[in-house]
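Missing here: one protein chain of the complex. Every other protein chain is in place.
Every chain is named by a letter (A and B) in the order it is written, and numbering of its residues begins at 1.
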Amino acid sequence: MGFTGRDILALEDFSKAELLAVLKTSLLFSQMYDPQLLQGKLLASLFFEPSTRTRLSFEASMKKLGGNVIGFSDWKDTSIQKGEDLQDTIKVIDGYSDVIVIRHPDNGSAHAAAQIAKAPVINGGDGSNQHPTQTFVDLFTIFQSHGSLDGFSIGFLGDLKYGRTVHSLVKALKHFDVDMYFISPQELKMPRGVLDVVPPHRIKKETNDLYEVAGELDFVYATRIQKERFLVEEDYAKISSGYQLGMGFLTKAKKSVKIMHPLPRVGELQHELDESTNALYFQQAHNGIPVRMALLSLVLGYAQDVLDHGVVKSDVGLPIHH
Amino acid sequence: MGFTGRDILALEDFSKAELLAVLKTSLLFSQMYDPQLLQGKLLASLFFEPSTRTRLSFEASMKKLGGNVIGFSDWKDTSIQKGEDLQDTIKVIDGYSDVIVIRHPDNGSAHAAAQIAKAPVINGGDGSNQHPTQTFVDLFTIFQSHGSLDGFSIGFLGDLKYGRTVHSLVKALKHFDVDMYFISPQELKMPRGVLDVVPPHRIKKETNDLYEVAGELDFVYATRIQKERFLVEEDYAKISSGYQLGMGFLTKAKKSVKIMHPLPRVGELQHELDESTNALYFQQAHNGIPVRMALLSLVLGYAQDVLDHGVVKSDVGLPIHH
Partner (left out) sequence: MGFTGRDILALEDFSKAELLAVLKTSLLFSQMYDPQLLQGKLLASLFFEPSTRTRLSFEASMKKLGGNVIGFSDWKDTSIQKGEDLQDTIKVIDGYSDVIVIRHPDNGSAHAAAQIAKAPVINGGDGSNQHPTQTFVDLFTIFQSHGSLDGFSIGFLGDLKYGRTVHSLVKALKHFDVDMYFISPQELKMPRGVLDVVPPHRIKKETNDLYEVAGELDFVYATRIQKERFLVEEDYAKISSGYQLGMGFLTKAKKSVKIMHPLPRVGELQHELDESTNALYFQQAHNGIPVRMALLSLVLGYAQDVLDHGVVKSDVGLPIHH
């Protein structure tokens, strides 16, 4: 299994063994890391759309490992303004950097970039298509909390039709022993095409009533229902209120239930939950660091020992940090 | 006295002893520093409003000490666009970084951030409320020029009503043996609430005529009178011209008078002053580096020796730099 030089474009490109290798490497980086591991390496951070957590966690990960970053956070700062096509921009920047992360509004843009660049390309979100590093963060958060990716139940809540993060997470979890519940308004059900990749006996229920299944869930993965999906604003207000989580939900749920959310949230998680032991969403956001550290190190060829031996060798002598 | 982990939100939070400790630490950093002191540390530089000198001097200070920076210089590059509240943004970024500096247009925003973040938060300016690191820079500039903060006179000139920098500086100087003069148009007088914190015998005069007191001043701290404060543009032009400094002022002033200004200036300091030995304002801007180096090092726990012993121990062996 080799990650060196590999592009990270879509979650589906990874086998079960590869997913687990990334998660184990991330676990190591969450415990300790060498602050000079990527010294001399340069990340090109190309954000053609605004982003807080993806951009900043990639840049923080690179810098915490001793690497450095060039890039932009807005396409208006680039020559695309002068009519240059994306391919030329990538081909030029490829000559300046060792690894590229790209966020771009067009589906397929990261794949197009990967065809051009010699450096490994990481997809930081291409339109409504893929955002694989978010899914690695989600998987790692479950892995870290539950101890494995087998033997738990998860409910997906809210907008299951348009949310690329839930589509991608469901497709990744098909490899594992997981019971799935899908809870959404009728208008925003999980698409057939996504459900079809899951072994049928893993789909426990599709429902529009959270409280019908609240007591069954070890994890609930909430998503934002966007106002723009509704023609009539009252419809939005009425419907979305049934998919918001607060202390009321906790009285009906398992005591140990863990609440996840890719953030940003708007109203779907009430602030009263934030301090409860059930809230996992900020931990999830913070896991952007070890996961992206792992991915950057893997594609740059600096974490092969972890992959080969499953653990870090004790004589490597990495300094413990954080 | 401990600074490690401390937020820097408002000048009033600092005792006289603490102010002096910061200034002495800044003096050390103006003379020498260890270019690897903050290696492995990450500053989150969150500028929700444009800024040249505050942002760049924080980032330069961090990098000169071997640390690194993530962040943004414009709120439009953030998830706030998607409706995320400031608290969530801070809580997420807190997990990525070791220290946070925030500039935000809303009064109280830095305090709100500090309540959320575990990392120390430094207020880089919250609306019209506070800009404490600017005041540390101002105090340090006087301290460095005069040798102490006692035994001098200072005139505050221009818009004394709305200028947060002069309010904050006056409140800090109340601890010291300083004669104060307030020179402004009637419409832009120093607010009663600020004057009330100063021992009455320290207030030497309030006047709208600079030349009445010009010969008394060791320092004059000029500020910008903003056009927007006046309904009629001619009023602005007529009034503001009486509070502009040029070579004419020097003929009436003490030979040793020092002119300060927080910059940016627009017309209130004529360029003919720039090369005079009386101009202290560029030195003041450049002092952003040692002062912000000191503050970052103090809150990150890397300057305790200076605080404990008042001087750097000679066996620390810091390389002299610059």
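Basically, a contact is a pair of C-beta atoms (placed from the backbone, for glycine too) under 8 Å apart; a residue touches a chain by one contact, two chains touch by 3 or more.
All values reported here derive from a predicted model rather than from experimental measurement.
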Where the complex has a chain not shown, which of B:S15, B:T52 or B:S241 is the residue touching it?
B:T52
Out of B:K41, B:K64, B:K91 or B:H104, point to the residue that touches the absent chain in the complete complex.
B:K64
Residue by residue, what part of chain A touches the chain that was omitted?
39-40, 42, 44, 68, 70-72, 74, 76-84, 87-89, 91-93, 95-97
The missing chain sits against chain B at residues 35, 47, 50-53, 56-57, 59-60, 63-64, 68, 73-74, 263-266, 271, 282, 285-286, 288-289, 321
